[in-house]
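One structure, pasted below without further comment.
The complex appears here without one of its protein chains, the remainder shown in place.
Entry: chain A
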Amino acid sequence: MSVITETGLLAGRNLRRFAKSTQLVADSLLFPLILLFLMLLVFGELVDDASGGRYIDRLAPAIVLFSAAYGAVGTGLGFFTDLRGGIVDRFRAMNISRLSVLGGRIVSDLVRVLLVAAVTTGVAHAVGFRFTRGPLAALGFFAVVVLFAWIFLWLAVVVAMSAKSEQAVSGALSSPVTLLLFLSSGFVPVDQFAAWLRPVVRANPLSLATDALVGLSSGGEILRPTLFTVAWAVAATVISVPLAVRLYK
């Protein structure tokens, strides 16, 4: 079997396990929607007044990205359970490429992220979110989501292999994700931050990817934020992928 077939098979296994857990499906699909409606309700008026724009145009992309980043905690926990449960050892004993186990995990979680993104943007349509830039830009939107998720999925895999307990996995992943969330321009415009924080907020991949997604959906700058998101993804690839492969071996 080729690596690609094996990766596909293992990704299928992960996705079937995900689909079987009503709890997981409900959590990962419902939570972003609850957050979307709550943020809109609580901060919609304030941000609309302060920025003169429509909050939903920014909020929907930000929630999509936040759930992708937060989904990495699930990736980390899932992979940790596989490692401890012995199934990974069993895969090692089989006549398959070692890389396809890692690949299967990443591919299945990217599919899950795309599913959540599609559902979230679909529901956000009901409260005014629109793709106004044509089908190609809409495709670009989901491509940027994948790129962004890629950064966190590899981080999650690395953490899962280095951590000693489930709690350590979720702790090591959810703290940085929460920090990124607070220090991003996803939920309030960058000029609302204290001046000394603005450079951090601007450089945050969550801010950059949100800018790119806003550009690709309701309109705005596309090229610069997309290129910076690509740069983040490349940097993460250069660091995390070799590290993950080494740890795995």
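Convention: contacts are C-beta pairs under 8 Å (C-beta built on N, C-alpha and C of every residue); 3 or more make two chains touch, one makes a residue touch a chain; residues count from 1.
FYI, contacts and distances are computed from a predicted model.
You can't see one chain of this complex, but its UniProt record names it "ABC transporter", from the set "ABC transporter", "SusC/RagA family TonB-linked outer membrane protein", "3-hydroxyacyl-CoA dehydrogenase" or "CoA-transferase subunit beta". Check A:Ala19, A:Ala118, A:Leu197 or A:Val238 against the missing chain and you find that the one touching it is A:Leu197.
Interface note: of A:Val3, A:Ile34 or A:Ala203, the residue touching the hidden chain in the full complex is A:Ile34.
The chain not shown here is touched by just one of A:Thr5, A:Thr132 or A:Gln167, and that residue is A:Gln167.
Within the whole complex, the absent chain has one touching residue among A:Leu83, A:Val119, A:Ala138 or A:Leu183, and that is A:Leu183.
On the side of chain A, the interface with the absent chain consists of residues 23, 27, 30-31, 34-35, 38-39, 41-47, 49-50, 165, 167-168, 171, 175, 178-179, 181-183, 187-188, 192-194, 197, using the contact rule stated above.
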